[in-house]
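Input: a single structure, listed below in structure tokens.
As you look at this complex, bear in mind that one protein chain is not there, while each of the others sits in place.
Coming up: chain A.
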Amino acid sequence: MTTVAATTIKARQRPGDRIFSSATLIAGSLILAVLAAVAIFLLVESLPAFVADPAEFSGDTTNFWSYVGPLIFGTIYAAILALIMAVPVAIGIALFISHFAPRRLAQGLGYLIDLLAAVPSVVFGLWGIGVLAPLVQPFYTNLVDWFGWFAPFAGPVSGTGRTIFTVAIVLAVMILPIITAICREIFLQTPLLHEEAALALGATRWEMIRMAVLPFGLPGIISASMLGLGRALGETMAVAMVLSPSREVIFQLLTSQNSNTIASNIALNFPEANGVGVNILLATGLMLFVVTLIVNMLARAIINSRKAFSGAN
């Protein structure tokens, strides 16, 4: 592998150069090795789960796939609900910072949103259960009373507000900063000439944004949403603290029975797990790793392909 670095250095080779360049090369390759190690060790440790005795699974599930199925459903359901709430708001914030706010304030306002990303997830969990859930519970009662005929809002309503809908709100707040940050970067890269041309033709600011900024930023918005999706899929503590979980596939948003997510299920059960139970939880973790890896790779591939022909860099 050292030949890669050696061929690129045209100057006379000194010992210091050789040591330094191979040190950097090793560090770089180590990162790839770590990623591979994560996959390999998780796989090795989860193998016993796939052939586990049916008695090892709690509840009425008899094999690994029927155990992990509802968890995968819950993970994706909560993440997509969060995404639906977060993306429009994030686009709005990004537009506000990049095109509406006064130039002097824009950077400071960006920091303010970034602060939201700095709040630890346990604090979001405490806030979700201590502040948000009691706050939204009366609305849930009204929703079930008025729109109970609509399947997702069917009753009986949760008395505590600890539903998958509350979880989705908390997750939406948590993924707002990353979606906003990427959208903001992309919107700022819009060629100035496109914007000025639109304005010169008499477009209002919103028309300029719709004609110049949004079409240019669309791939960026898509990949930012997918990165946000990746975050929401893997978020653990906020879900573990807020959700009142069950083991089934449940579409209702506002009842006290909710499908748990993979990450939260691991966090809740890992401290007490033993024997094959540990391997089963590790195997669900492997599933989560694979899902988020695919989502993230797709998102990054879209961003990178955009970089090539945007001409902005």
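By our rule, a residue touches a chain if its C-beta (ideal position, glycine included) is under 8 Å from a C-beta of that chain, and two chains touch if they have at least 3 such contacts; residues count from 1.
The working rule: contacts and distances are computed from a predicted model.
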item	value
Protein that the absent chain corresponds to, by UniProt name, given "C-type cytochrome", "Phosphate transport system permease protein PstA", "RNA polymerase subunit sigma-70" or "Ribulose bisphosphate carboxylase small subunit"	"Phosphate transport system permease protein PstA"
Omitted-chain contact residue, chosen from A:136, A:181 or A:241	A:241
Sole residue of A:97, A:212 or A:243 that reaches the chain not shown, by the stated touch rule	A:97
Among A:76, A:126 or A:222, residue touching the chain not depicted	A:126
For chain A, the residues touching the chain missing from this view	1, 4-5, 8-9, 11, 14, 16-17, 19-21, 23-32, 34-35, 37-38, 41-42, 44-45, 88-89, 91-93, 95-97, 100-101, 109, 111-113, 115-116, 118-127, 129-131, 173, 176, 180, 204-207, 209, 227, 230-231, 233-237, 241, 263, 266-267, 270-271, 274-275, 278, 281-282, 285, 288-289, 292-293, 295-297, 299-300, 303-304
